[in-house]
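Excluded from the complex is one protein chain; the other protein chains are retained at their positions.
After this line comes subunit A, so read on.
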Amino acid sequence: MMSNKTSNLLLISAIILIVVLTLYYYPNAEFAGADGLAEDYITQSQPNYKPWFSNIWEPPSGEIESLLFSLQAAIGTGVVAYVIGYYKGKKKALK
């Protein structure tokens, strides 16, 4: 059986490949959000439906939004890396 390291390398390559192939095969796609599409469907099929509540706060611009998204990912990745690093170091120290 292949080691976890090799398998991780393969898995990560596969993930990158899936994303790259998608972008390659759909050069003209809009890549809008799927929930935006669902929203369109509801507004079209039920023109009488009015969303009765709107978001309390919205990021003022796409830039601010991507700032918050990258913060979310960065902090999360930091924690994941910290925990795995902690155990890796601990295991080494135990040996």
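A few comments on the model shown:
The working rule: a contact is a pair of C-beta atoms (placed from the backbone, for glycine too) under 8 Å apart; a residue touches a chain by one contact, two chains touch by 3 or more; residues count from 1.
Everything below uses one rule, namely that contacts and distances are computed from a predicted model.
The listed choices are "Electron transfer flavoprotein subunit beta", "Translational regulator CsrA", "Cobalt transport protein CbiM" or "Recombination protein RecR"; the UniProt protein name belonging to the chain that is not shown reads "Cobalt transport protein CbiM". For subunit A, the residues in touch with the chain missing from this view are 1, 4-5, 7-8, 11-12, 14-15, 18-19, 22-23, 25-26, 29-39, 41-42, 45-46, 49, 51-59, 65, 68-70, 72-73, 75-80, 83-84, 86-88, 90-91, 94.
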